[in-house]
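All protein chains but one are shown in place.
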Amino acid sequence: MIGARDVGWNGCGRPTRFPPFVEARLLISCPDRHGIVAAVSGFLAARDANIVSSDQYSTDPEGGAFFMRMAFTIDAIGEEFAGAFAEEVAGRFAMEWRLDDAGRAKRVAVLVSREDHCLLDLLWRRRRGELHCDIPLVISNHPDHATDVENFGTRYEHVPVVKGEKPAAEARMVELLGADGGFDLVVLARYMQILSGEFLARVGCPVINIHHSFLPAFAGADPYRRAHERGVKIIGATAHYVTEELDAGPIIEQDVRHVTHREGVETLVSIGRDVERTVLARAVGLHLEDRVLVHENRTVVF
Amino acid sequence: MIGARDVGWNGCGRPTRFPPFVEARLLISCPDRHGIVAAVSGFLAARDANIVSSDQYSTDPEGGAFFMRMAFTIDAIGEEFAGAFAEEVAGRFAMEWRLDDAGRAKRVAVLVSREDHCLLDLLWRRRRGELHCDIPLVISNHPDHATDVENFGTRYEHVPVVKGEKPAAEARMVELLGADGGFDLVVLARYMQILSGEFLARVGCPVINIHHSFLPAFAGADPYRRAHERGVKIIGATAHYVTEELDAGPIIEQDVRHVTHREGVETLVSIGRDVERTVLARAVGLHLEDRVLVHENRTVVF
Amino acid sequence: MIGARDVGWNGCGRPTRFPPFVEARLLISCPDRHGIVAAVSGFLAARDANIVSSDQYSTDPEGGAFFMRMAFTIDAIGEEFAGAFAEEVAGRFAMEWRLDDAGRAKRVAVLVSREDHCLLDLLWRRRRGELHCDIPLVISNHPDHATDVENFGTRYEHVPVVKGEKPAAEARMVELLGADGGFDLVVLARYMQILSGEFLARVGCPVINIHHSFLPAFAGADPYRRAHERGVKIIGATAHYVTEELDAGPIIEQDVRHVTHREGVETLVSIGRDVERTVLARAVGLHLEDRVLVHENRTVVF
Partner (left out) sequence: MIGARDVGWNGCGRPTRFPPFVEARLLISCPDRHGIVAAVSGFLAARDANIVSSDQYSTDPEGGAFFMRMAFTIDAIGEEFAGAFAEEVAGRFAMEWRLDDAGRAKRVAVLVSREDHCLLDLLWRRRRGELHCDIPLVISNHPDHATDVENFGTRYEHVPVVKGEKPAAEARMVELLGADGGFDLVVLARYMQILSGEFLARVGCPVINIHHSFLPAFAGADPYRRAHERGVKIIGATAHYVTEELDAGPIIEQDVRHVTHREGVETLVSIGRDVERTVLARAVGLHLEDRVLVHENRTVVF
């Protein structure tokens, strides 16, 4: 979906189980033309699928880019389905497309530094069933959260980042993330190290970051201190896909809180935690439900 | 759409201009079954229509009620279109449906009492092009707003409500509302008289009211005073379709503001004005764009 | 502060440590008259205290009720302080007043049923230092949360509520809550049993509850289901002091989220969890900082 980390386009999502599932999601991106909805829904109707929800968006009805997400239930999806769709529909409209099994729990790895609020929130929500995913691995450049994470039955790997030896640390993380068939998503839950372009290229799946400001304001380091200095009356947080350009990737979700002159930097940090963990959880949830498409550094969120 | 005031179902909307328009909206309500989207989009594709946006909702994918709004552009809609749709698609799925011309400005009448903030806000937004409609008539039980309204080129009719003679006042309003081909929508912009079921039956179009609380809390009279007495930390406003049961009709839009113990009743009233006029304008705008369907006293807002 | 559970008025708060502390809070309630601020601040200035913050509110400047919270630092508060204040200031203005040591961590007990989100949020915030308190005891009518709670170093007591034997359960809880010098606050973190007036009278401290609706709408059982049925576009949560009348106690804090027709009851429950835990944490934090006064079933929140 985003540059080198786009996986699964023009084919079924990674480790999809065949045979049959019961609920699937079809994501489509193509030039806008007449007849797309009719072709796709006709294809599904012919296979007796029931469309549960359907969203579409066009940047411009006259010749823009067209995006669609259809969730449908079906008795069975055989090997034949993807091939037939590619041949009968996708080719005709020059579609990029992806088919996802809604029943499969995506595999998520979390990277974290000292602050634990986003990490624990994700683990809680997953255990409670609010996030449909597995979180088998947490990596941190600090040893602090081992017990908390292991209490959830999740493996905790401490990968310190020694000054001047970041490439070694990144190599170790790539190794961990590549094991057991890899991951569908990496979440930076207040991971305070900048990741190299090479790491992003090799990680093989989308990476979501939570930034502690309402981007594009206060990109970069220490946003709460700078927000306090500027005297803003609103602070916020932004969840975005990570690209090589720091804090400039496609924004998935943002939220804010009102503050006053009374809040010092420490209090802003504390208020901000609630915004960060909520915004990150919403963004991760949207991604897990295949609701986010990326187009020219902006997201389409269905 | 709502009870006796449902107009236009299973046919084109009231005074639609034939021949051709360029943008149309198709609203559909029927039992959920496989193949609906395919049938409708196939019908449109065969007429070379381009679907601009499409929204659907099902109360339950297995045997629930299905709702859809499709906006499409088309070179021309002739007399033939509606008949063909009824025969080829609507009958097969037992649809209630309505076809609306997006280019036609709907005719709106506003009823108002002493408070002018909702009234003026609607007139401003209409002049500015934010609301696509005509507002040729304002009726009030007070004479106060005549100059303000006439400055917008709108007719102002003072219909006093004398105690014990409300039926006469309502009859006069029905007469005014029935002239010149009638209206598509009546808006109660802080009209503080309770309207009879007979009036609602005779007015011949949907009626939207703005209530000055977050319903169902504080239904009935004097909600800000009662909110103050209860010590709530949030006040709100609710726009809803009017039914015979007071303040119990389908909710279209709601919003709120945070308040503290410091705000007295007068200040709540003042803060509330901003919420009321914004919520009412949003609800009216949604209705004008044919985005609101009603199902079992609840709205589906696309 | 509220009925039988008002403790500490006209005297220092419960187990205050003498001698010296460095930061104190003085809470005052009395009939509004000229000279109150001057008398209190003059008393503090004479003892070389530095007023850190000061808030006041009067229901009516002419003869209403007056409320004040002053936070101040001082080298030492000896036994003499309270007596002198009572004699020199409080008596003259017919004050109810309370002096609290800001440095002392209040003792909080949490009651909980099946849903763990509010409970875990409170424990986590306390560990992180966002809530200045001790939480030595959690009581539940379910055994489920024992491990989670004990991981925070907190004692977990399972007190089942057997049908027809609620008085025995309440007696056991009163016993637990009375041990070790008692508690400053009991928090009902989604405790789904109705507590008797006798329990409230015997518990000896304020009780805060989180209700999962924006009261007064949907008081009582199953608010999310009823909100869904009514078709509201906003759901919320309310933290309030518990009184004998169910869901009618003084409201401390409320917040809401926007929802649409698409959210089923289960999704409302899930969205609601975020509102509930945030609202409850804010209310508990305000109480712990002695920012909440109660007057005629309404709160003054400084």
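Per-chain numbering from 1; labels A, B and C assigned in written order.
By definition in this document, contacts are C-beta pairs under 8 Å (C-beta built on N, C-alpha and C of every residue); 3 or more make two chains touch, one makes a residue touch a chain.
Quick caveat: nothing in here was measured; it's all calculated off a predicted structure.
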{"item": "Identified contact with the non-displayed chain, of B:104, B:117 or B:226", "value": "B:117"}
{"item": "Residue of A:30, A:173 or A:251 in touch with the missing chain, whole complex considered", "value": "A:251"}
{"item": "Options C:73, C:193 or C:267, residue touching the unrepresented chain", "value": "C:73"}
{"item": "In chain C, positions touching the absent partner", "value": "32, 34-39, 41-42, 44-45, 48-58, 61, 73"}
{"item": "Missing-chain contacts mapped onto chain A", "value": "57, 214-218, 229-234, 236, 250-256, 260-262, 297-301"}
{"item": "Contact footprint on chain B, counting only the chain that is left out", "value": "116-117, 120, 124, 128, 130, 151, 270, 273-274, 278"}
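One rule holds in what follows: only the chains that are shown with their structure count from here on.
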{"item": "Rounded Å distance between chain B and chain C, as computed from the means of their C-alpha atoms", "value": "43"}
{"item": "Interchain centroid distance [CA atoms averaged], chain A/chain C, Å", "value": "39"}
